[in-house]
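In this view, the complex is presented without one of its protein chains, the others remaining in place.
Per-chain numbering from 1; labels A, B and C assigned in written order.
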Amino acid sequence: MIVVMKVGSPEAEIARLTEEFVSWGLSPEKIVGKHKVVIGLVGETVAMDPLQIQEASAWIEQVLRVEQPFKRASREYRNGEASEVAIPTPNGVVYIGEHHPIVTVAGPCSVENEEMIIETARRVKAAGAQFLRGGAFKPRTSPYAFQGHGESALGLLAAAREATGLGIITELMDASDLEPLAEIADVIQIGARNMQNFSLLKKVGAQDKPILLKRGMAATIEDWLMAAEYILAAGNPNVILCERGIRTFDRQYARNTLDLSAIPVLRTLTHLPIMIDPSHGTGRAEYVPSMAMASIAAGTDSLMIEVHPNPKKALSDGPQSLTPDAFDQLMRDLAIVGKPLGRWTEQRQPVGV
Amino acid sequence: MIVVMKVGSPEAEIARLTEEFVSWGLSPEKIVGKHKVVIGLVGETVAMDPLQIQEASAWIEQVLRVEQPFKRASREYRNGEASEVAIPTPNGVVYIGEHHPIVTVAGPCSVENEEMIIETARRVKAAGAQFLRGGAFKPRTSPYAFQGHGESALGLLAAAREATGLGIITELMDASDLEPLAEIADVIQIGARNMQNFSLLKKVGAQDKPILLKRGMAATIEDWLMAAEYILAAGNPNVILCERGIRTFDRQYARNTLDLSAIPVLRTLTHLPIMIDPSHGTGRAEYVPSMAMASIAAGTDSLMIEVHPNPKKALSDGPQSLTPDAFDQLMRDLAIVGKPLGRWTEQRQPVGV
Amino acid sequence: MIVVMKVGSPEAEIARLTEEFVSWGLSPEKIVGKHKVVIGLVGETVAMDPLQIQEASAWIEQVLRVEQPFKRASREYRNGEASEVAIPTPNGVVYIGEHHPIVTVAGPCSVENEEMIIETARRVKAAGAQFLRGGAFKPRTSPYAFQGHGESALGLLAAAREATGLGIITELMDASDLEPLAEIADVIQIGARNMQNFSLLKKVGAQDKPILLKRGMAATIEDWLMAAEYILAAGNPNVILCERGIRTFDRQYARNTLDLSAIPVLRTLTHLPIMIDPSHGTGRAEYVPSMAMASIAAGTDSLMIEVHPNPKKALSDGPQSLTPDAFDQLMRDLAIVGKPLGRWTEQRQPVGV
Partner (left out) sequence: MIVVMKVGSPEAEIARLTEEFVSWGLSPEKIVGKHKVVIGLVGETVAMDPLQIQEASAWIEQVLRVEQPFKRASREYRNGEASEVAIPTPNGVVYIGEHHPIVTVAGPCSVENEEMIIETARRVKAAGAQFLRGGAFKPRTSPYAFQGHGESALGLLAAAREATGLGIITELMDASDLEPLAEIADVIQIGARNMQNFSLLKKVGAQDKPILLKRGMAATIEDWLMAAEYILAAGNPNVILCERGIRTFDRQYARNTLDLSAIPVLRTLTHLPIMIDPSHGTGRAEYVPSMAMASIAAGTDSLMIEVHPNPKKALSDGPQSLTPDAFDQLMRDLAIVGKPLGRWTEQRQPVGV
């Protein structure tokens, strides 16, 4: 249920109403939109009558039921407005959202050593990326495969952050690593395999760092939004949804099927910002550029691209990694599509540098 | 196996070689590329030694084995060059291929009556489409659903063709309708459900009209190229591959999953031109524009868009049809992406008008 | 809509009612159940009032709406009773249905030569099979693969039929082969790839031979029953539904995923008899026995098993074919499960020999 307040509603009245809703046993959440304030209500609202709620204040314009099972993640919950995630980085605040230029995240699958991560960070920054990705803890199908360098890799990411000012995005696999990881990560990634690890979702929902929630390999759009809802319901409103390819019957050429129609579908269902990862989405470097181009044309808010200084020697995911040179070229190509659509800034540096 | 001839090889020598290959029991096919002539050889070539073949003429530059199971459809078969399909229409010849501007096919799911098909044809032509689509024979899940107006609808398509000069694309479901259908169709569509109707593929391969081969709902890329190979092997080189969405685990919002990664995958595997159908691919009109945009950015050669003068009253596929006004807007939007990529011509009229 | 007649309704009254329904523009079909006669009504019944229909005769017990989109195929259409398909063979009439012992169909993927087909027929008959399968026309992914021996193979099947008295099941791919094929086939198979070849379905629905309708690789249960409905609606009530594995994300070990839950699902939805093909369903001979056992325990009415005298030299589908010896063993094992369930007869010979 959402309560749309009239334009100009006094703060005191909003506060009073909020308290009243609490007294009714509901969990009110104040959402400040462009023109209006909305109070989101989650709880036992099924039996409530919108008209009765409307009588609680003359400043209420409208009371609307949120029909979707994902309440806080639904677009209705923000009265149809998109939300944005604002991420402070050494280079300034980066905004990811429908009304902002496309943000690019780039870097290797895993942090291998200091030289490679810093070199990669410098190269992707120079090409226009605002975030460095790099795994310290790696979910690998085989227990005998390289599992990431763990905490020591976190230190290397911190060094790359300091050297370049880029924000850091890295994956959390185990709640017991949350504290050290959150210290250096600007965005915490929850990987596809943990999308329905509800214990982990509740824990990252109970802390402040923004969350990048990758779609599970066989997660429906609704499953995915319900997973986001776990994080939102636990108190963290900063969730970015990342499509990274789904599992289908054909895996001979592309490893996964990148579901770009998720972009318009999510746009109508949720206010949350969207990221596309064409590297995992296709599994082959040669397919990445055209899928990155397509993502922008389809309306993504951000992109995640794997870049490795020497893909052939990568400890993981080499076949899907671009070289820094190929990434330079890709960024120039992306501008060709992004600029006329008004989603690409020439000076790709964050606000406030 | 392909035999690449040296630049400047005399016609007489190519003819002599071709005859020699026939005498060896092979099926040679002369392919004229930009700079070189290639002789494609299909047949019992597994046991043959490329070096031995090379000795057959001093004009042979190279003999290469085609490793793919789809021989004639493979990119190697044309020595890495794309092919194009040239389609004569009343308005002139339309080319579909990698080195040509994007071609747009638009129109209703089924031909309902003369007024609607002619009105739609006029509107989509005015918006820049080069082909009118419209079903006379409709494959419907239910035997009780509208099955298309059949032969009488072919007459209406002919009238629309005459009225607008647009080329006509319509689906063939039954070989016994081939003759009347081929009389009015400029391109014959084989639908997703018949992609592996091998009898039908052989029959359309044995006639001259270009074929639009839609991908089956659960066809792998390889299945699809093998289906194209049936048509090529039967003698018809003019095949366009149309992705229209595959069937996956999630059908709640989008009816199918439009597999845009098919574009870069096909580009590396085959020389055949590519079309994307975001209307069937998503099943919902509101998702069509962003997927059409993405298709262009990903590199498609052509688009198929469902347009109906009154989608709510359509006899079939209303929910995925754009109104003529929405199609006008879409074409303007597509130009924004298509032009900077060099795939969109201002004057969207075919050559030779 | 179905009209359930009271026990003892006079034939004349049923005939009169039937004519009345025709005069209303409906297509009545008389279905004789164990205890009662039912008149099935398909047509524009949506607007009709069951109570009003009931007034058409004092002999009407009940008028029920069929809610499923597949009308004639639905279990409701026969008032909850199973149907059976009775197939005359030289050895007598074989019944396939819920209230009959399990029927076994066995034989090679394709008819290769006279000796192999007759030898196989003798062996599978001796082991207890009632039908010989064998392809004359083969749907192959590649145009360069063996396509079946065509009409000449039909002659060999006829010879095997004469030699053993077994019924013959063989696949029809092209309507133009229907006449010669129907002359020798006791059951006409429509393969998975043609399950939605609606033209072909209409044609086999307009003739008399029973139809074995294989489930398409990505056909939902509803798609499949709608395909059966095409045949029923065209006038042929003798349809057997054959599950042969669906396409899923995992094809590494088993080529398809045999969907045995189709058995209880179909049982609740349709009156039509069920066959399971674990050979195509798994693609590997070593998995066939346990899946055949499971099919019986799950309640199938019949089984189709590939048997080849020398699987390693088979022209098609060798890896999934049992040797005749392995088939002998399998039939002994199937009896262990089939007998206590009351679905296996010691003397596996058809009635009327």
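As a working rule, a residue touches a chain if its C-beta (ideal position, glycine included) is under 8 Å from a C-beta of that chain, and two chains touch if they have at least 3 such contacts.
These figures come from a predicted structure and were not determined experimentally.
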item: Chain not shown: contacting residue from C:Glu44, C:Glu115 or C:Asp250; value: C:Asp250
item: Absent-chain contact - pick from A:Glu76, A:Asp186 or A:Glu229; value: A:Glu229
item: Chain not shown: contacting residue from A:Thr120, A:Asn194 or A:Ser321; value: A:Asn194
item: Residue among A:Asn113, A:Ser152, A:Ser176 or A:Asn310 that touches the chain left out of view; value: A:Ser176
item: Contact partner of the left-out chain, one of C:Thr120, C:Thr141, C:Asn238 or C:Thr282; value: C:Thr282
item: Where the missing chain touches subunit C, by residue; value: 218, 220-222, 246, 248-250, 252-254, 257-261, 263-265, 267-269, 281-282, 286-287, 289-291, 293-299, 336-337, 339-341
item: Missing-partner contacts on subunit B, residue numbers; value: 218, 247-249, 251
item: Those residues of subunit A which, in the complete complex, touch the missing chain; value: 42, 69, 71, 139-144, 173-176, 193-194, 196-200, 202, 216-218, 222-223, 226, 229-230, 233-234, 247
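Note that only the chains that are shown with their structure count from here on.
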item: Chain ID, smallest distance between chain and overall C-alpha centroids; value: B
item: Distance from the mean Cα position of subunit C to that of subunit B, given in whole angstrom; value: 36
item: Multi-partner residues of subunit A (each touching 2 or more other chains); value: 218, 248-249
